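Just one protein chain is left out here, and the rest sit where they should.
Just so it is clear, A and B label the chains in written order, and each chain counts residues from 1 on its own.
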Amino acid sequence: MDSETATISADGHGGHPAPTSFWRKYIFSVDHKVIGIQFLFTSLFFALIGGALAMLIRTQLAWPFREVPGFFPTSGGVMLPEAYIAMVTMHGTIMIFFVIIPILSGAFGNFLIPLMVGARDMAFPRLNMYSYWIMVPAFLVMLAAFFVEGGTAAAGWTSYPPLSALADMVPGSGMGQTLWIVSLLLVGTSSLMGAINYITTIVLMRAKGLTTFRLPLTIWALFITAILVLLATPVLTSALILLLLDRGMGTHFFLPDGGGNPILWQHLFWFYSHPAVYIMILPAMGITSDVISTFARKPLFGYRPMVYSIMAIAGLGFIVWGHHMFVSGMSPVLGVTFMTSTMMIALPSAIKTFNWLGTLWGGNIHFTSAMLNAIAFVAMFIIGGLTGVFAAATPVDIFIHDTHWIVGHIHYVLFGGSLFGVFAGLYYWFPKMFGRMMDERLGKIHFALTFITFNLVFFPMFILGASGMPRRLADPYQYEFLAPLQGLNQFMTYSAFVLFLSQLILIGNFAWSLFRGRQAAANPWQANTLEWATTSPPPHDNFETIPVVYRGAYEYASPLIAEDYLPQHRWLDGATPTTVPQPAGD
Amino acid sequence: MSGTMSVGAVREHPLPEGTEQPFPGLSTEKFAVWLFLASEVMFFAGLIVAYLTIRYSSPSWPVVSEVLNVPLVAANTFILIVSSVTMVLAFDRAERGEAQFRYFLLATAVLGTIFVTIQAVEWAELMGEGIHISTNLFGATFYTLTGFHGAHVSGGVIWVLIVTIKAFRGRYAKNPLGVELVGLYWHFVDVVWIILFTILYLI
Partner (left out) sequence: MTVESISTFGNEVDSLFLIILIVTGFAFVLTEGLLIYFLIRYRHRDGSKARYIHGNRQVEILWTLVPGLMLFGLAIYQTGAWQLIRQILPAESEALVIAVEARQFEWHPTYPGADGRLGTDDDIEAPINVIQVPVNRKVIVRLSADDVLHSFFVPALRVKQDAVPGRPISLWFEATKVGQYEIACTELCGLGHYRMRAFLTVAEPADFEAWLAEIEAR
């Protein structure tokens, strides 16, 4: 085996020698922990940009065409309609492709997978490094679009042609849209590299004793997510290429003037983008399960139903894409089939919710910052999921499609869900990543402010949607039926400002704790999974000796021992050792 | 999972023998190449579905046997299939430790290059007749599908050449995995072509 690729080394677990130079240690590192942290920092940076764009959007919706101090110098401080739709487009694009996906899969996936499966690194450390560094040109290209003539893409993150295909239809459809496409092609390549690495590592590099049904749910979720990434992303790639050809090579795949069909784009786009939303939620669900179990000091309720539900969500996620297209002109018969599959996909999510409740029931609950955020995931995901049922109901969707109901729904699942899941993961694994504890009091203040203001901003969107307020309108209030909603929108905007500012508490806590946080022990939360079986932070090759696993990941409150936690790798006297092959399964 | 509420169902289980290898003997590289091929299947699926829906919802479509040089491309298809045979022979000989495997690798690269060349000739013919990518949907789908396939073959030829050069330097004498990996990719590219040939030229 090629020593440079250093996949499976002598002890069979993917080690490679520790780097010595600064560049190799922190910049061009093949160490999954460093790469994970690189993804983390860049994602947090883009979260600030995406959040700032959201503040601009909220400003416009509160006071359309009023001067915004410090912005829009070329138009007298006023956000022009073309700027508004560019903001909306870039907010969505950045949050999805440069924040949520990279932070869940790129940061947590990279950092945790080898540690939680008991390996020294990913299967392909160099490929891993490339998967981060290809994001850098992706970032630069996307950011460059802010400075080109015509500005960034402005056809929505959904980029429907003909608007996105024809440069003269909106200023952003010039160079900005081309850069958007190129950037996403690079992001997709990064995602695919990561997916191949994650799947290979999880399937083939688990420590002894870590059978499939002893894997923690964080790993299950990252694993299934990687399969979604592997199979769905290439379809987006094909769609982006066809769009690029329509824009630059004179083809008419999506342009009716040459016999093309705009709805074809929607099918190809949503075939990826619907699984993409599960790519964005499943890892957060896995994190939530692990955090809740740890801080309820209780086994996860319904481990196998939880695993099967993740699989069901992913599988069904491939056959619901048409629910974004009920009013697109798609055949109404498909409306029935997609409505049915969409209704059914609510079921595995409901099962998971009940199992989280089951985990809390009879527990011994400690309200750490991580736990508060994980509980918030459950509470907010319930709202996000239930409001999705309205959208799944095609006759109702006719009314609420492309209104703020949908904006509320997506933010309850993506922010209320995924982002609170990210926060839970950050507070939980910060000690493991950086060897220090974050400040718990600041964590709780951040949580409380975020939770309250989040609901103040996004819950009213269901009222807006039920009132028929469309999305992406630079000035909704010229419609008489919407004018009364301006006051509510202003209230939401003030709440949004507080929400955004509250994130500074997290950033401050994060930054301060990096340098001044209390030193972290190997297992500060007294948790069971393998990442806690090594120091905080772990050494370069993760474990002094690779652990051996004797049990599942959720043996809290076990009657076998005095402590209320029983790590997966802990050897118990009297537990039967074996050199005899055992039957497969739990 | 226990079906009853009994608290006492303890979860201690003995340690299974050996590492957790669900597929004994499977290398991470081979597994990864299969995963990569799965993603490539989805990429071509996107393009193929686009082509089929465009073609079968179009009010009119050229009669492909009259527009395309089917005999030439049929011969080209045969060449690509032969290149898969030489690739199979390359891996077989490499596994047996027979040095001639290197020549079979070289033959594969040569045949692959011929394939791409003949494709380029076909493209030139078509463009000479005024059919370009922007002419109509037939042109757009034809050049896009054959173009991306041709790009994949070209990438494959480069990969085969790299493996060939390494082979002539003595690699793979003890472990032919690298030959097997490029072989997997090569066969995939061949299978995709058979599908494309069928749906672009034969129906």
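Details
Rule of thumb we're sticking to: contacts are C-beta pairs under 8 Å (C-beta built on N, C-alpha and C of every residue); 3 or more make two chains touch, one makes a residue touch a chain.
Please read all numbers here as calculations on a predicted model, not as lab measurements.
Here the missing chain is touched by one residue of A:49, A:87, A:122 or A:170, and it is A:170. Per the touch definition above, the residue from A:108, A:198 or A:301 contacting the chain not shown is A:301. Of the candidate positions A:328, A:486 or A:535, contact with the hidden chain is made by A:328. For subunit A, the list of residues touching the undisplayed chain reads 80-82, 84-85, 154-156, 160, 162-163, 166, 169-171, 256-257, 260-263, 296-305, 327-329, 332-333, 335-336, 339-340, 343-344, 346-347, 350-351, 353-355, 357-358, 360-367, 375, 378-379, 382-383, 386-387, 389-390, 393-396, 398-399, 401-403, 463, 466-468, 470-476, 478-481, 554, 556-559, 564.
What we mean here is this: only the chains that are shown with their structure count from here on.
Averaging Cα coordinates per chain places subunit A and subunit B 32 Å apart.
Those residues of subunit B that touch subunit A in the shared complex are 1, 7-8, 10-23, 26-29, 31-32, 35-36, 38-40, 42-47, 49-50, 53-54, 57-58, 132-134, 136-137, 139-140, 144, 148, 175.
Residues 1, 7-8, 12, 123-124, 192, 195-197, 199-200, 203-212, 230-235, 237-239, 241-242, 245, 249-253, 258-261, 264, 268, 271, 299, 302-304, 548-552, 555, 558-560, 572, 575-582, 584, 586 of subunit A are the ones touching subunit B in the complex.
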